[in-house]
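Single-structure report; data block below.
One chain of protein is taken out of this complex; the other chains stay put.
Up next, subunit A:
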Amino acid sequence: MLAIDVQDLRKTFKVQKNRGGLKGAFLDLLSREYTEVAAVKDISFQIPRGEICGYIGENGAGKSTTIKMLTGILVPTSGHLKVNGYVPYKEREQFVKGIGVVFGQRSQLWWDIGVIESFHLLRKVYQVPEHDFKARLDELVERLGLQDLLSRPVRKLSLGQRMRCELVAALLHNPSILFLDEPTIGLDIVVKTEIRQFLKSLNEQFGTTILLTTHDLQDIEALCSRVIMLDDGNIIYDGSLDELKNRWSRGREVHFQFGSNHSLTRLMELTQGLPVEWTPENDLAAKVWIPLEINVSDVLGRIVGSTDITDIKIVETNTDDIVRQIYQSGSANERIEQEKASERLLHV
């Protein structure tokens, strides 16, 4: 069964144009001009129950807008949308009882009252039976280590403490789908790791479907079996993280540590004929970039016998670099154009 089913989903906003100068200001008073901006452009995807899916893209790519449509906050301009069996914006009050939402940049706890009071209020709002609530709260508090924080007012919590409380708040009513909008933003590495582990175990234990947006690709690597990448309102990639890496990484780097002084020209001679690039690091170290078409062993075979090597390290291009490449180069567009070209070929 599908947790999320999205078809041709679109959201456009009217943005007011401000004409420049004094004359422009007067004209604006008399008649406003608007431009339509499409934040999400006819996207489609399906997420089965129990999946953890990462939703990534540059700032302004339309991630948050999508999440806000999926959670019933925004009404889509067009398209079909079914989450947890509901059309979110139509049956909002019933629908939101089955989902949990955490916005990394906004608090859903009440600022002035104690954490535990916020939880009790949420219990009533979500109509969770007292007994279930107690069991669930105890477990969440135990797992996230919140025992000492419960009586404090929310405004006195650190960001890391608050974020763990936000997670509890989003999970008290035992939702089957959890939406996380930048849940690890601004957190230190310890808290980040804790939250990732917690989410992973939540998914394994309860089969909670999780959709998260993030700019930290380590979140994705640690959690997601699947990634959807968004650019300018369009989905440019939907698949596994490994495939993304395979498809977009152009090569890997091998770092050499030598026992005695080496000469770069000698190394270049050894690898003559192979499209590799050498970069010297210091007298005793150098690195070589090897494109994917070439086997690492071919390069190593030529070097190892002829030089005095003390250490070798093979470095795969990391996800950050790959994603940066995609964002920057718009190579996603290349891919789409390639696909279009191949479609054309097929039709001919």
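Methods note: a contact is a pair of C-beta atoms (placed from the backbone, for glycine too) under 8 Å apart; a residue touches a chain by one contact, two chains touch by 3 or more; residues count from 1.
Please note the rule applied: contacts and distances are computed from a predicted model.
Of the candidates "ABC-2 type transport system permease protein", "Helicase conserved C-terminal domain-containing protein", "Spore germination protein B1" or "YtkA-like domain-containing protein", the chain left out of this view carries the UniProt protein name "ABC-2 type transport system permease protein". From the set A:Ala25, A:Val125 or A:Leu264, the residue in touch with the chain omitted from the display is A:Val125, counting the whole complex. On the side of subunit A, touch with the chain left out of the figure occurs at residues 13, 16, 59, 64, 68, 71-75, 89, 92-94, 96-97, 99, 101, 103, 105-108, 110, 112-113, 117, 120-121, 124-127.
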